[in-house]
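This report refers to the structure that appears directly beneath it.
What you see is the complex with one protein chain gone and the rest in place.
Letters A and B name the chains as they come in the text, with residue numbers starting at 1 for each one.
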Amino acid sequence: MRRLRAAAVPYLLILPGGLWLVIFFVIPLIALISLSTQQGDIVDGFTQTFHFANYATAWSNYHQQFLRSLLYGGLATILCIVLAYPMAYWIAFRGGARKSMYLFLILLPFFVSFVLRTVSWQYILGDNGLVLGPLKSAGIFPQGFRVLATGTAVIGGLTYNYLPFMVLPVYVALERIDFRLVEAAQDLYASRAVAFRRVVLPLSLPGLFAGVLLTFVPVAADYVNASLLGGTSNTMVGNIIQDEFLNVQDYPTGSALSFMLMALLLVGMFSYARALGTEEVLEVAAR
Amino acid sequence: MTLPRNSSPTHGRDYSRRNALRLGGLGAAALGLAACGVQGAASSKPTSTKQALSAAQQFWKAQKPTTHINFANWALYIDPSHDTLKQFTAATGITVTYSEVIQDDPSFFAKINPIIRAGQDTGYDIMVMTDGLEFGELVQLGDVTPLDQSKLTNFYKYAGKAYQNRAFDPGNVYSVPWASGSTGIGWNPKYVKTPPTSMADLWNPAYAGHVGMMSDTQEIANFGLIKLGINPETSTENDWKAAAAELLKQKDAHIVRKYYDQGYIDALSKGDIWITMAWSGDIFQQNLSSGTNLQFTVPKEGGTLWTDNMMIPKNAANPVAAMELIDWFYKPEIAALLTEAIEYISPVPSVQDIIKQDAAKAAKPADKQTLLEVADSPLVWVSDADYARLKTYVPITAKTSVAFNSIFQPVVAG
Partner (left out) sequence: MTTLSSTERPPGASGSPAGSGGPARRGRRRLGDRLLFAYTWAVIIWLALPIGVMIAFSFNNPHGRYNFTWTGFTLKWYGPHLFDYPSLTTAIGNSLIVAASATTGAVILGTLVGLALGKYRFRGLGTANLVQFAAIAAPEIVLASSLLSFFVTLRVPLGLPTIIVAHIMFCLSFVAVTVRARVLTLDRSLEEAARDLGAGAWTTFRLVTLPLIFPGVLAGALLAFAISVDDFVVTSFVAGSQQTFPLWIWSATRNGLPPQVDVLGTLIFVGGLLLVSAATLIGRRRPA
């Protein structure tokens, strides 16, 4: 009797939270999938007709934005790696007693609302904003020059907003490395470059992989940066989904796009994790 | 934050197949949900105007007066000092919360429609909607409350005949006009040296990257159609495709910076865009409230003429007070105050004389200047020649809107 009760404990603990996730995460996903094959309009309502052509229409109308999301996501992720790695390396190996201070500084942007710091970039980069305004008055740039409403601005904004998600896992991985290994390699007359390539880099890979997961997925699905910093040819699939749901009320098209996005990203992510053969990637990512 | 290291035993991979099965079971359980659609108007729609009116009478009999109103409107659409509302509160004791929450018709409709469908109060007692697709959809869906005709004393007394009984709302069952205006070309003379005269100026490669267009499909469709010399009112689906192609040309040449909602006015003021589709009165009020020097032109091919209307959303908490405020704006002196501030076309014709009197009375020369400008503005008192050039929106319904949007949505999607 008592053992039975003990066996029930974990289920009882997990029940309320689990139920919550089922009702407000799993079932809504099903509602989304269901809506994606419905037909109708907002006045007559939408009815389930298993109209899978919705997917084809959505793809043919918006594949450009879909592919652009992946492109921007990829570019921003690469930029994040380039910016984050040297920095995480320096903090992990040379940060000394100030490591936590540096990490704290990297997390500073999180204390300002995401929308607000992106708007702040809009002001900094504006055609007559804080940077270009004076430069244009000084005649360095022509009047028509712009940064805002270009792909560069969007990718820059994405990199800015998601950089900490790359720095942290890379830092955690690097920080675990016993520096004596590097010294041992150097004692064996490995050059610094070789020591890095053969010792540090392989040991930091799990962190890097986790960082890629943590940045690529939210970046590819983002629409705030494209909306605030982008222009006509910079919209991403997130903008379209937002538009279909919150402007046009064409729920089926929005649902179809949303489901395709999720399927693509989740499948990509799982096979990526599996290909690397480490559940550790998921473990680190889950943090 | 605690960052665990090497935290857990890994959970076997053999679980995953069983997981998938279990999730599948859950999916089956939720299939009931999958069969559900999103309900439309079938149940709530009144079948005829007459029926709607008699239902309205019963509805209004049951209502009690309240002392507060929530008013949802567009930005730059009322006197900045809110004197029109303050005087209303002084006269009636009814307080008003005025919110500039409408950025364009589709997004506001998309925001309130699910709330009304769920049988709830949107939190707004009056809203201002344009006479386009969403207006028709709101009426068809039964998302709006028919007005209490017995409370529209000022409206029937002072509103111009042209503003009573419009084609989009026969008998003013659901709406009375707030203001009319035109969509034309707004520009900043600091960057645009030759004043624009035609639609072609929005397609001018010299302004590449600094041209603003609107994201509302009905607005932008009109500009494409008018540029091609097609009258939107009688346009066909093939005309729409031609217009979309014209607009795509403009987009693909990287001339358009961005497709805007009312945010275009912010971008125009900052100098991000130099020339843009714009609403006439916005330009005026922006100059008035922020000291900018922006200009407005109706292109020679014509612009769009529209009417924004006050409506009461269904389930509103304060409909009686809302009726009082709606009729309040038809008192000529209040209508004059409003027109002086927003420079849009007033539905009350006698306003012009009042503004002239106000101008004569004005103490400061600057005020006098502004008032005289309004009193003579060709944008507020549209000449017959201009009227002939202005076009209405493409008349679309919920049915035809699917085709319409699938043509124009990809254009503004970017």
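Following the convention adopted for this analysis, a contact is a pair of C-beta atoms (placed from the backbone, for glycine too) under 8 Å apart; a residue touches a chain by one contact, two chains touch by 3 or more.
Source: prediction; values computed, not measured.
A.B. asks: Which of B:V101, B:A398 or B:V412 touches the chain that is not shown?
C.D. replies: Residue touching the absent chain, from the options given: B:V101.
A.B. asks: Which listed residue (A:L21, A:I140 or A:L201) would be found touching the missing chain in the intact complex?
C.D. replies: A:L21
A.B. asks: Any idea which of B:S54, B:S289 or B:Q369 touches the chain not displayed?
C.D. replies: B:S289
A.B. asks: Where the complex has a chain not shown, which of A:Y89, A:F165 or A:F209 is the residue touching it?
C.D. replies: A:Y89
A.B. asks: Residues of chain B in contact with the chain that isn't shown?
C.D. replies: On the chain B side, contact with the omitted chain comes from 1-8, 11-12, 15-16, 18-19, 22-23, 33, 36-39, 75-76, 97, 99-101, 103, 111-112, 114-115, 117-120, 122-124, 261-263, 265-266, 269-270, 289-291.
A.B. asks: Which chain A residues would touch the chain omitted from the figure, given the whole complex?
C.D. replies: So the residues of chain A touching the missing chain come out as 7, 9-11, 13-14, 16-18, 20-22, 24-29, 31-32, 34-35, 83, 86-87, 89-94, 96, 99, 102, 105-106, 108-124, 126, 128-130, 133, 160, 163-164, 175-176, 178-180, 182-183, 186-187, 192, 213, 217-218, 220-221, 223-224, 228, 238, 241-242, 245-246, 251, 254-255, 258-259, 261-262, 265-266, 269, 282, 285-287.
Here, only the chains that are shown with their structure count from here on.
A.B. asks: Taking each chain's centre as the mean position of its Cα atoms, how many Å separate chain A from chain B?
C.D. replies: 35
A.B. asks: Looking at the complex, which residues from chain A come into contact with chain B?
C.D. replies: Residues of chain A touching chain B: 22, 26-27, 30-31, 33-35, 38, 40-48, 57, 61-62, 65, 126-129, 143-144, 146, 148-149, 168, 172, 176, 230-235, 239-240, 243, 245-251, 279-280, 283, 287.
A.B. asks: Touching residues of chain B toward chain A in the complex: what are they?
C.D. replies: Result: residues 3-5, 7-8, 10-11, 13, 23, 26-27, 30, 33-42, 104, 106-107, 109-111, 113, 137, 140-141, 191, 208-210, 215, 251, 254, 256-259, 270-272, 398-399, 401-402, 405-406, 409-410, 413-414 of chain B touch chain A.
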